[in-house]
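Missing here is one protein chain; the remaining ones are kept as they sit in the complex.
And then subunit A:
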């Protein structure tokens, strides 16, 4: 680049009037090895910026593990509780309505018969006991005579 232009840019640079592109040109010129002797004193300034640019963060960081979120646990618990309550309540209601009726008429008839037979058996057994009362009465009458 022409020396004239560099000198001009340098002037502007110290007034803070250069653009980023012009500063890049200056940077390029002063870090090359073709700097005019009378401008050599500015080399360290641009050298310093170039050097500062090379520095970097060299530590490896350990990011803390994300804590497990317990935020949704109460919600889940309450949902389970609600479902549980609903189911048990429903079941209880159902058992109140259930009178032990049979839907199939044949089965119903059979079951009724069974029940009646059972009752008949008990009746027979108990009336059998009453026969003894008859003998008791007969003997009692004989004694009275």
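Criterion: a residue touches a chain if its C-beta (ideal position, glycine included) is under 8 Å from a C-beta of that chain, and two chains touch if they have at least 3 such contacts; residues count from 1.
In the analysis below, contacts and distances are computed from a predicted model.
For the chain of the complex excluded from view, the name given in UniProt is "RNA polymerase sigma-70 factor (ECF subfamily)" [choices: "RNA polymerase sigma-70 factor (ECF subfamily)", "propanoyl-CoA C-acyltransferase", "ABC transporter ATP-binding protein" or "Nitrous oxidase accessory protein"].
Looking at A:2, A:41, A:104 or A:142, the residue that reaches the missing chain in the full complex is A:41. For subunit A, the residues touching the absent chain in the complete assembly are 13-17, 20, 23-24, 41-45, 47-49, 51-53, 55-59, 61, 63-64.
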